[in-house]
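Since the structure comes first, as structure tokens, the remarks are kept for the end.
With one protein chain held back, the other chains of the complex are shown just where they sit.
So that you can tell them apart, the chains are marked A and B in the order they are listed, and the count of residues begins at 1 in each.
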Amino acid sequence: MSHRVFVTGYGLITSIGNDKVENFESLSRKRAGFGELSILNTLHSRNLPSCEIKLHDHELSRLARLHHARGYTRTALLGLIALQEAIDDATLSAEELKCTGLLSATTTGGIREFEKNFRAIIDLTQHGDFVQFTDTANPGEHTERIADRVGIRSYIGTLSTACSSSANAIMQGAQLIGAGKLNRVICGGAEALSKFTINGFNSLMIIDAQHCRPFDAGRNGLNLGEGAAYLVLEGEDIVKQQKKKPVAELIGYGNANDAFHQTASSPEGTGALRAMEIALAKAEILPGQIDYINAHGTATENNDLSEGTGIKRLFGTNVPPFSSTKPFTGHTLAAAGSIEAAYCIMALQHQVMWPNLNFKEPIPELELSPIIDLVQGNSLKNVLSNSFGFGGNTSSLIFSGTR
Amino acid sequence: MTADRMTCYINGIGILAPQETSDEGVLLEDIKTYDNNRLTCITPDFKDYINPVQLRRLSRMLRIGMTSAIICLRNANLRTPDGIITATGYGFLGETEKFLSEVLERVEKQITPTHFVQGTYNALAGLIGLTTKCTGYNNTYVSKGFAFENALQDALLQLESNHNANFLVGGFDEAEDVLHAIGTKEQFFKTEKIQNTQLFNSRTQGTIQGEGSAFFTLSGRASEKAWCILGDVKLIYRPATEEDLASALENFLEANKISLDKIDGVLSGASGDVERDWLIERLEASKFSSVPLFRFKHLCGEYCTAVSFATCLGASILKKQFIPKVIRHNAIVPQSNGIKTLLIVNHYLNRNYSLILLTRHP
Partner (left out) sequence: MQQTIEELSQELREELIKQLNLEDILPESFDENTPLFGEGLGLDSIDSLELVVLLDRNYGLKLKDPKEGRTVFYSIRTMAEYIHQNRTQG
């Protein structure tokens, strides 16, 4: 018997808003976070514009309600801000937090601070303020730090499966609840921009120096972004007991592997198709019951073709309305899954579907066109969210409205 | 609890460690000693496991990880698992260091991609998936001292909904230079050089650096050559007092319907760090004084996923019904009717505590 899993609150911070309300406003007004970098110090601040959160770390500390932010990496700060909003949104008490789990995802952890002081950190003779970041590069560190801060103790984990990371965190949280191991898990991810990622993706030649164009015939790569988002997942028992009003239900999820190449997706979209099929099977619904797809849609030549092919194979001639929100937020890597899950839930709450910016011409092999304007007032019930990453990791989530 | 409760079997193991290992498991007959506080894996010729076209690009940790995974699959007589879950604390730090150095030295110009790609935490899980053509579930945990335990818990969840599946689960970490520098600065490691066999006699702060990669195939169906049963796993985060830890232990035993006097051995993850071992030592003294007590970190060193070495060791003990002398920490011997149940009690830096229950099969 599998317990049903509900979302009772969520929080997020991205380059288009510091919280849910700001993000909703920006999405509704087609306001993207793309532009030159002014916070991160990099050679590429002008030639590789990205979706940067225009707040310095000390400003993030204030938003995170920290008086002393020693040892907090930018990833941890972003995570804490989003986590606190999620906790407030779900109105969780300190007692409840003690019995709550936390699953967070990141690909970089504190690499941004590590790269700044790399040589000094590993030099045994050097000391200075940077020592606060001696051991914060590793991805698991941020989870423990923010768990400590909010008082979460009962179950902690950190995931890292590239761009599908936080989707997998949400999935694992759902499975822990479904199996009765935990009643409540907060799941999501956090990612800060860094020279490491900018140069890493640039060396793979998949960054677009212009604003990205998902699913467009002329797409030329992705834009990077930073942010964090967390969903509070609760089992049906406590939702009923405490008469909570969930904002959505997580009815399906699927994790599969493309097994094609380390960094590229198969042209047939095999992994994408499998993940979506498994999610539908778990949700016990048919493809025709999906009302909207929030695609992974990074705007790389490879992903959009692969994902689009997978979508066509699954939905045939009845592809539901779909869009990628990555032109708004950039590709937030590990945080993408949870940020976009939050956008799906927002879509259900407000009965809207988000536009896919910068689209002009469909990819010839696909002839698929995403929605390009905000669509309002539909009877949106089931929403599918895709997240695909390096290592062939493909994950899909299906949320259902609770009205 | 579901009506048809799944029993999880460890059907295959594959391990590379700072001690000799083989298809027979972790037998610890001839102990390798180390004098510089860093224990490193004994490695085979990788060409026997990985094809040269793939091998050329792989970092040392990827080679070790991949090889131990292949040893495990061969041990389990399994070509393609149904799912792959890996766990690591620090991943491929060497690759990250190489990439960062290049970025900094070349001032962000003309950067090559290989080290970036090979430095991603899920690189091994992806590589195994690619090599075995496994299109199933694929996940990676990077939760420092909880990573391997999270991976085991995940595998147990997956198997509950598909008893017949075979999941490949592994934990790995490298005794890497950058990590050694970090550990030294954070006072994780002893400043005085000791021989690893003397780890628990040196009553000073700090432990010794280790590494390893241990993989297991788990399934709800026992194979003919199953090693043992993985009963349960529990994570305890930052217990403040001995009572916290002790009551977690009691709850765990109760949930698994077993009493302490039925435990035939405790594998303790004491690390030889007199400051950080205080809680586990108290637990050993208060709860395990009448139980055969074993320790293992003098043989593999300390690293985030060292508990995977203990799991291999535990599986070997249960299958071979033999306890290597070198792990015994007290004079209590198991009862004469065989070694049926082992409990692993591990900690990492006095923050991440875990309990793993292993039982004999059949």
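The rule is short, and it goes like this: a residue touches a chain if its C-beta (ideal position, glycine included) is under 8 Å from a C-beta of that chain, and two chains touch if they have at least 3 such contacts.
It should be emphasised that the depicted structure is a prediction, and the values quoted were computed from it without experimental measurement.
**Q** From the list A:V131, A:A264 or A:I372, pick the residue that touches the absent chain.
**A** A:A264
**Q** In the whole complex, not just what's shown, which of B:L62, B:I111 or B:L318 touches the removed chain?
**A** For the chain that is not drawn, the touching residue is B:I111.
**Q** Given the contact definition stated above, which residue among A:A94, A:L124, A:M205 or A:L286 touches the chain not shown here?
**A** A:M205
**Q** Footprint of the hidden chain on chain A, which residues?
**A** 203-205, 261-264
**Q** Write the list of chain B residues that the hidden chain touches.
**A** Within chain B, the residues touching the omitted chain are 47, 52-53, 55-57, 110-114, 117.
Criterion: only the chains that are shown with their structure count from here on.
**Q** List the centre-to-centre spacing of chain A and chain B in whole Å, with centres computed as mean CA coordinates.
**A** That pair's centroid distance is 30 Å.
**Q** Which positions of chain B touch chain A when the two form their complex?
**A** Chain B reaches chain A through residues 1-2, 84, 89-91, 96, 99-101, 103-104, 107-109, 111-113, 116-117, 120-123, 125-127, 129-130, 132-147, 150, 153-154, 157-158, 160-161, 177-178, 181-182, 184-186, 235, 237-238, 304, 351.
**Q** Spell out the residues on chain A that touch chain B in their complex, using ranges where they run on.
**A** 1-2, 42-44, 107, 111, 114-115, 118-119, 121-124, 131, 134-135, 137-141, 143-144, 147-148, 153-162, 168, 172, 175-176, 179-181, 195-196, 198-200, 202-204, 255-263, 270-271, 274, 389-393
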